[in-house]
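Apart from one protein chain that is not included, each protein chain of the complex appears where it belongs.
The first chain written gets the first letter, and so on, giving A, B, C and D; residue counts start at 1 in each chain.
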Amino acid sequence: MITTLFYILFLSPILGFAINGINFRKSNAMLAGIIGTSAVLISFIAGVLLFKEMLNVENKVLTVHFFNWLSVGSFNAPASFLMDPISGIMTLIITGVGSLIHIFSAGYMSHDPRPFKYFAYLNLFIFNMLLLVLGDNLLVTFVGWEGVGLCSYLLIGFWFSDEKKAAAGMKAFITNRVGDAGLLIGIFILFSQLGTVNYYELNQYATSLTMESGWFGPITLAMIFLFIGVAGKSAQIPLYVWLPDAMAGPTPVSALIHAATMVTAGVYLLIRLSPVLVLAPNAMMVVAIVGAMTALLGALVGITQWDIKKILAYSTVSQLGYMILGVGVGAFIPAFFHLMTHAFFKALMFLGSGSVIHSMHEEQDIRKMGGLAKLMPITHLTFFIGWLAIIGLPPFSGFFSKDEILFYTYASKSSSILLWIVGVIGAGCTAYYMTRLMCLTFWGESRVSKEVHPHESPISMTFPLMVLALLAAFAGLLGIPHVISEVLPGHPPNILENLLKPYVAKISKHEVTASVEWMLMLISVLVAISMAVLSYMIYVKKTFNIEAITKKISFAHKLSYNKFFVDEFYFARIINPIVLGSKALWLHIDVMFIDKITYFITDVIRTGGTHNKSLQNGNFQNYAFYMAVGIASFLIMVFAF
Amino acid sequence: MPSLESISQIGLNHFLYLSSVLFVIGLLTVLMRKNLIVILMGIELMLNAVNLSFIAFSSYAGDVHGQVIVFFVMTVAAAEAGVGLAIAVAIFKKFKEVEISFFQKLKG
Amino acid sequence: MLLSALIFLPLVFAIVIAFCPKDKIVQPLALIFSGLLFALSMVLLFNFDPSTAAIQFAEKANWIPQLGIKYFIGIDGISLWLVILSNFLLPLVIIGSAKSVTTKIRSFYAALFILQASMVGSFLALDLILFYIFFESSLIPMAMMIGIWGGDKKIYASFKFFIYTMFGSIFMLGSIICLMLLNKTVTGSLSSDVLELYKMDIAFIDGRLFSTQTLLFLGFAIAFAIKVPMFPVHTWLPDAHVQAPTPGSVILAGVMLKMGTYGFMRFAIPLFPEASQQLSWVFSFLAVIGIIYGALVAMVQTDIKKLVAYSSVSHMGYIILGLFAFNELGMTGGLYQMLNHGLSTGALFFLVGMIYDRTHTREISAYGGLAKILPLYSIFFLVVTFSSIAVPLTNGFVGEFYILMGAFLANSVWGSLGVIGVILGATYMLWMVKKVFFGEENPGLLEHKLSDLKTSEFLVLVPIVIMIFWMGLFPNHFLQYSQKSISNLTENVSNYELTLHDKDRKELISQKNNNL
Amino acid sequence: MQPTVKFIDFLLVLPMITLFVFSLLPIALKVFVRGNEEAKADVNVSLSVFGVFISLVLMIMFHGRIFSDGVFFAFSQALVFDQFTFLSSVLCYVLSILALPFILNHPSIRKSQLSEYVFLYLNSLLGMMIMLASNDLIMTFIGLELMSLCLYMMITMNHEIHHSKESAVKYFVLGSMASAILLFGISFIYGSAVMISNGQIITNYSTLVEVASQLIATDRIFLIGYALVLIGFGFKISMFPFHTWVPDVYQGAATPLTLYMATAVKIASILALARFLMLDVLNDSFALSTTLQWIAVLTMLIGNMGALAQSSMKRIFAYSSVAHSGYILVGLIALALEGGPFTANIESLVLYLLGYGLFSVGTFGFLSFLEKSFDDDIQLDSLKGLFYRSPWTALGLTFCLLGLAGIPPTLGFFTKFYIFSTAMGEGLYWLVLWALINSVIGVYYYLKPIVLMFFYQSEEDIYLADNHFQKIIFLTVGFLSLVGGILLPVIL
Partner (left out) sequence: MISAALFYGFSAFIIIFALAVLFAPNPIVSALSLAATMVGVAGLFFALGSHFIAAVQITVYAGAVMVLFVMVLMLFDLKKEDAVSAMYVRFLKISVAGVILGLISGAITLSGFASNTTIMSVDTASVTPTKKLAVLLFTKYLLAFEVLGILLLVIAIGVVSVSRIKGGTHAKS
């Protein structure tokens, strides 16, 4: 039963991939959409059933063993899978949100010449993502890890005729490769230390180890290397650069891969290994700091962007930053919670932007939009809910998850007040630029050029929006913190926490009174609201002249507008030197040095030949002379010894 | 510094010195003269030196084999001279020339 | 008898083809023959007993007793797959060369079969001199292939190839002779039988460079390193690859380079265990350099074939890295990577050849947007690319992962440095793919009206792709055959011994009795 | 002691006598039967081939059968007949039989004097036989002289007028100078030996062996003598720096004759030198052995380098034969160091010489039927695309070249392997390493003709003499060089 369900779970996407892939030449968007969507739907259903099964078994863990994949000597990485609450919820998110996005794509890609190819890739992505989350050892996860990277490469470069897009895909893949290299080394270290790559065994052995204080303890190193991989996949500093470019792909792809699922893989991995992670406080510190920085940086950059998708991308970066921050401070469950909520509302917003872009005929610049609210009401409504969620207004989902993280950041022993401040500032910026986005896109007077006539999208696109809107609105109720539930009637339990507690590491946090907790919530909410109001006044009411302000802080503005020149820095300092260096290597080592040596040797021999020619000058008296010299030297030798 | 005694006492080594001097002179003739015939003469000189040393050895050792060998050597030498001159004649008939500088076409 | 058949049937075939009356039937004939050989190798596979590290199907006969040379061939888990690989590639090469070889067909296929014989021979030989003979005689047909059917600088390339490799193997010959003489001082009889030589322990003073064993090891190592080719002595490879015709490059990359790594695995390491461990750091170092250097240099090539050639320098570096990790993971990875590299790089050369036959240019800049023009071709190319950059679920990943892990466990520095190659590998391949397949169509391409893959080309590519995924998904289907041999090698390197499989031993004994 | 000439002595020299008699036959035919008219070419040639063959058969009969075991002396120890004599004479016989047919209608051989030609040919062979069987320095010398004098005259009797005469003069002058040096050396050896001997034949090897080591210890003059004799031989076997005559003379002489010189003559003198080296002096004299090793290295180097710079095939092969005498010297040194009577090292040497001889027959024979007039000198480029004109010839030559280069699986590899392994067995590691490196250098110019034959298309038509004997011999040699390795157990 369970095995069959697993088989269905995995095979239906791969089957969809196969079917779609085989007739990749056809261009019947409808058919392709049906095949692709149904494939994912089936696996969603299977996932749900499995989830129920899992809840029924007492230790809430299902494992299934397919076949021996890699096994040499003591090293053993079977193709076997496990479903516990963590991976279960992930599965549901992936397949659920996935199927919604498939439906959306059916509408979105209706005019595309090669829809089959598109859905094939999408299904393949779902398959790999499932591998990633369900694998019961690091290797299977790694397979999915690289697989999703591959799919994102293919999907970003889906419109490959435009070399920029192809380049963006390549950038994504290679940046991820850098991360994967780190991940590999992390795996090596873990294996060399603990002798296994299976999650449960790792976590068990970990409990027997003592906590490491230094920087170069094996676990610390392993975790830092792992975190390099995470940074690659979850777009953290310094490897986040690929994510904004990844917006080159079709918008649903951005929704699915670059907002909802793939980018959260890193967070997932860290939560999986939390029992090992907590052994390395230094590593956690690094994680936390990087997360906070990323959160802030994303938010800051988001403030000044004009491209709607770019804004969403940077907000994704910053939200991921929050999750990582949460992991870093040991708020594993909140981080996971935020992962989930973020999956909903960010997917929602991306799809919304997709619908906007679709109706604006591929126009992405928000300066050319405005006043779309009345033209496309459903999109507007759903997007509005998403907005409320992301800026963290109660009772919408974003509020609960983000505040949990911030609270832990404040309270955790392995954290500091600074991180909390950074988090709050980030939250404020988020509120600001999301509101800005809303204002410029939907509210205010229309700046839409004459030839485009925006219109509401077809049902196939709006339906997913609505579903996601509901989720975005109420998913938060899965994890109501105690302080709130105490005051609420009936004390609704924190379902998520109860579910996940046994599977993540516990970390000690300061005792904090309820009042302080309320306090913190209040602060962050207030900050969010005030910033939102501010940007509303700027962009709709025009109370302040934004140009003037920009002038005043032009430097900061330039910095933020140009994404802190990070890409430029990378090109100038890392990529170009490598390329030039390799040119030099080839020229000076291969061509000039090694080959030169061989030529030199041959030349020596040849010149010997020519000299011999000149000695051999035909005059036999000279030959006789050579003989005489030979005799002399021969005799000298005889005497010499 | 050889003592007077060793100079007045003519021993085997004197003969050997002589023969080696003769040999070297023959060698030099081969090396330095430009005329084929004279070069042949040089070879004859060398052979004479050989004979001399043979005889010297044989008589100082009181062993007659040396003389026999010398007998053979002479014959061979005569034969060589014959062949050499025959070749010389064959060439001369054609080219009216036995200068060795004439034989420098084959080289390299 | 089976193994001898695998060695000598190709020779017979070569002769038959050489005398084949008309050129039309030559290629089909060759195809049939190669199919026969492949079938034979399958028989071999099915009768192979994976449960032992012993030598199987051994055939032993005194050849030149005065020189102690025996005709002694046999197979074990290490050589099995290489033999099968070469027999697997041969039919594909023959199918593939229908296009690219149009002149002097008969001589070409004759040369191909002779080459096949010598390569299989060198994988099967268990007698050093016999091995040397096969090892060397594979040079002539290969040089012929490059020189007759090659590109515009073919003469230079074939000379370079021949003399470079010859120079290396000379040193091996020297140390083979020394080895035999040493063995003579021990056993009193001249013999180049490897199984016998394994037993001998050669003088080795630890901590001192250039003890007897080290020198002998270096003699072997130089030969194999040039063949592989390892970093400082790799310069013959790009020229040879670029100038060689497609089938030539495929064979060269697919099988011939493996003769070097196989040599390390079969001869250099087990014969001189202490020396090879003493010098392992040198070789790991050179391997790592090769990995990174090859990748970096590949990144700046403008000629597709050159790029692939340098990529194989990088990949072969992985193999060496794995072998000199001296642990089971590394060795297994090394062996597996030999097969992977044979498949993926072979396939890459096939693909490059196919597009070259269409456009007659190998300049990357002359391409662009191929994915629009030749979608199928591009799909195959992409798949093979992924295999060569070791994307999981393709064969390349398994090999590379094993190697890197083994290397890491042996020495974390080399392992970690090797991982850099993973990044660079992706970089240059994807860069090339981007330039060639993506972006706007290059107007130059539209002139020759390009047609997508033909059936014959499918026949070449499909099996390889199938193998790529099969080997990626179920490595154990393949490795179970080699597992015993490898563990035997890694567990007791320092007192390595191989025995004959029981059934063979009985047979040989009975033969001896019959002779008496 | 009462020296008498026994009947058995005559039996032993019967092959030589036969040889002489048969050498007289063509002239007798010319003078007495046909009234000073030249008999048909093939009559002369086949007659002499027959003669050589008969005497070879006799040789085998006597030594192979009757005297298969043990060592026999003839004419009061003037000649010795042991396994070494047997092997080497058979080798020279075979090679000269192979070489003979090539003079058939070769443009530069005088039809009008063919009978004298074969007369000289057989007598030079006779000289070789005496040299090979000689147990006495004097006999060796006389044999050598007989051989070389015949050669001088044969070279002179060439259609081509200038080059042949020039090479004859060069060869003659340098050769007789060398033999003078040889004699001088002999006189010293004789002298230093006679002083401590008591009345037996001093120049006799079997007595020299006994006194040699004692003489080295006491007597400087003996070493000098030995060195001079080595030099005298060294001239014949073209060891550096006494090799300079080789390219010129080989080029000037008629190609069939070059073939003969490069194979039979050279090999005979090498084997004679081997006999002389077996006096077991090198073991006691470090100086000599070191010198010889250096000379060996230089010889290979000069040969290979020289060959690299040539464009004329004949000169290339000439230089390659110089290089090969370098490799052979390696074997000779090993032999000398091992010392003593018949040993395994001799086997390796003889085997190497056999291989070398066969391949040289191949290469020079190939040239000899590529030449269409007596004065043309085959250049490398004229081989272009030969394979596509006459594949068999090209293949034959290819195998011979590969054999000379010592590339497996040709016979050449095995002979090289054998000789080098024996040398290493004597501890000459560096020497062997040098030899190996040199053989790589050699590969370059051995490949060149192959490359030209296979990798190019021919511009102009290539002349090929259609002489069946020659073709057959040529192809057999090529074939042998290919399968020789497999047949090796049979040969050994």
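Going forward, contacts are C-beta pairs under 8 Å (C-beta built on N, C-alpha and C of every residue); 3 or more make two chains touch, one makes a residue touch a chain.
The model shown is predicted, which means the values in this text are computed figures rather than measured ones.
Trainee: Considering the full assembly, with which of the depicted chains is the omitted chain in contact?
Mentor: Within the full complex, the chain left out of view touches A, B, D.
Trainee: Any idea which of D:18, D:44, D:89 or D:123 touches the chain not displayed?
Mentor: D:123
Trainee: Identify the residue among A:159, A:200 or A:625 that touches the chain left out of the display.
Mentor: Only one listed residue reaches the unshown chain, and that is A:625.
Trainee: In the complete assembly, which of D:97, D:128 or D:142 touches the absent chain?
Mentor: Selected residue, touching the omitted chain: D:142.
Trainee: State which residues belonging to chain D touch the missing partner chain.
Mentor: On the chain D side, contact with the omitted chain comes from 3-5, 13, 20, 27, 74-76, 78-79, 110, 113, 116, 119-120, 123, 126, 130, 136, 138-139, 142-143, 145-146, 149-150, 153, 156-162, 192, 195, 201, 218-224, 374-375.
Trainee: Residues of chain A in contact with the chain that isn't shown?
Mentor: Spelled out for chain A, the touching residues are 625, 628-629, 631-632, 635-636, 639.
Trainee: By the contact definition given up top, give the residues of chain B that touch the hidden chain.
Mentor: 6-18, 20-29, 31-35, 37-38, 40-42, 44-45, 48, 51-52, 55-56, 58-65, 67-68, 70-72, 74-79, 81-83, 85-90, 92-95, 98-99, 101
Rule of thumb we're sticking to: only the chains that are shown with their structure count from here on.
Trainee: For the chain pairs A-B and A-D, which is connected through the larger number of C-beta pairs in contact?
Mentor: More contacting C-beta pairs are found at A-D.
Trainee: Taking each chain's centre as the mean of its CA atoms, how far is chain A from chain B in angstrom?
Mentor: 98
Trainee: Between chain A and chain C, tell me the centre distance in angstrom, where each centre is the average of that chain's C-alpha atoms.
Mentor: From the centre of chain A to the centre of chain C is 39 Å.
Trainee: Quick check on chain B: which residues sit in contact with 2+ other chains?
Mentor: As it turns out, chain B has residues touching two or more other chains at 27, 30, 100, 103, 105-108.
Trainee: What positions in chain D touch 2 or more of the other chains?
Mentor: 169-170, 173, 177, 181, 247-248, 309-310
Trainee: Could you list, by residue number, the parts of chain B that touch chain A in their complex?
Mentor: Against chain A, the touching part of chain B is residues 27, 30-32, 34, 100-101, 103-108.
Trainee: Applying the document's contact rule, which stretches of chain D touch chain B when the two form their complex?
Mentor: Per the stated touch rule, the residues are 138, 141-142, 145, 149, 152-153, 156, 161-163, 165-170, 172-173, 176-177, 179-181, 183-184, 186-188, 190-191, 194-195, 197, 199, 201-203, 221, 247-248, 251-252, 309-310, 315.
Trainee: Write out the stretch or stretches of chain C touching chain A in their complex.
Mentor: 160, 164, 232-235, 238, 293, 296-297, 299-301, 327-329, 332, 369, 371-372, 375, 386, 391-393, 397-398, 401-402, 404-405, 408-409, 412, 415-416, 419-420, 422-423, 426-427, 430-431, 434, 437-440, 473-476, 479, 483, 487
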